[in-house]
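Right, one structure below, let's go through it.
All protein chains of the complex are present and in place, except for one that has been dropped.
Let's turn to subunit A:
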Amino acid sequence: MKLFRPSLYFGLLSVLGLLFSCVSPDSSKEILPEYALYLLNEDGSNTFFLKESLQDTGKSLEIDVPSKEFTREYIQKKGIFYHFKERNDYFIRYQLDANNQMVATDSILFKDGYLENYLWKNDTDTLLLFTVEKKTTAHARMYVVDTKNFTLLREEPLPFPSSIVDFNLLSIGVVDFVDDKLWIAYCYSKFLTADDYTTSDTMYYATLDFSSLEVLNLQKDTRSSYPGGINTVQSYSARNEQGDFYFMSCPGVALGNNLTKPTAIFRKKKGMHEVDTSYMLDISSIIHNHAYGFWYIGDQKAIIRSEQRNLYTDFSNHHLTFQFEYYLVDLSTKKLEKINIPLDKGTRKENVLVQGNDVYFAIDSEGNKHEIWRYAIDNGQVERISSVSNSASYILRLGFLK
């Protein structure tokens, strides 16, 4: 009889185990995530890390990306994710289902292109998307999508030249929409050899009538090169409380590769369709490095993310090197202040989030640490508040889910 007891016990255990294993998938329903982090993991996979809180308290859930071609280049608003699938030119809408799994719920077929920039028109449900043709990387196109009904409202080529002299690769770096007019900052690059390229010395700012797409004004600016960048990857512009619009140029090695030009912040004042030529915040002259990434945090303050040229050698280690620093930039006084958090890795990331009086940073620091750091805007205090995932290599994005 004694012999049977252990087996009975183990039998009970396994029944209990079965019960729990049946229950556990449902635990994903119990979490009400507020934040979504997009990870690149050590095994090469991408996952979303959904969190109720950025603190260590609260539940978290790691979910798969909806398809193996889903990349970090997504647009997220009110819990809905939009992604342009480059391979077959479908613009796809994804949503979280009741089990917090991401599923595709609709799609629109675009023409061939690389997605360069997006803009929510006047903060409505209308999404403006800007692409360049794949084959030439020279012809730009605008798509207007009603995201409420998920229908394509318009689709038109933009009247920009396909090249300027022999610079034949077009980049649409910054877009803005004011008074029914579209404002677009763009530039041209070219290959010097099979593998080396540079960007021309001129930034172009075009104001277009939104209905006709007629160019109403064209401004040329040679103070820097490569305005902005692909804003599904990283932020490069913002509007302040007074309605003034700020954007950063990125001529550094990771974007424009015109190293004679400085990384700088420029301004387009409220109601103006031209960039204010009297204003330039020359980042490079202050920190002697280039920067990529600009996040406005309120009250004329912004965060920028800068590289350290003495720490990396080339593209073999630009992303691997713990070199990225964060600076608090005062747009009025043009003063920079380094934020005292560990050096970060990863070329271009959307990992700065402003919530109330706090700025959160998702930092991948030395010793395989992947942590959330908090900067208090009021008193400048910095604190490590949680650790994210041990299987991550990079936290590529940190954002709200709602």
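Criterion: a residue touches a chain if its C-beta (ideal position, glycine included) is under 8 Å from a C-beta of that chain, and two chains touch if they have at least 3 such contacts; residues count from 1.
In this text, contacts and distances are computed from a predicted model.
Remark: of the listed names "Carrier domain-containing protein", "FecR family protein", "Sugar ABC transporter substrate-binding protein" or "Lipocalin-like domain-containing protein", the one matching the undisplayed chain in UniProt is "FecR family protein".
Checked against the hidden chain, the listed residues A:Thr105, A:Thr126 or A:Ser389 yield one contact partner: A:Thr105.
Considering the full assembly, A:Ser171 is the residue among A:Asn100, A:Thr131 or A:Ser171 that touches the omitted chain. One of A:Ser67, A:Thr124, A:Asn340 or A:Gln355 touches the chain omitted from the figure, and that residue is A:Ser67. Note on the undisplayed chain: of the listed residues A:Asp56, A:Asp97, A:Asp299 or A:Glu383, the one touching it is A:Asp97.
If you put the missing chain back, the residues of subunit A touching it would be 40, 44, 46, 66-67, 71-72, 85-88, 90, 97, 103-107, 109, 114, 134-135, 137, 150, 169, 171, 189, 191, 194-197, 229-230, 253-255, 257, 313-316, 318-319, 346-348.
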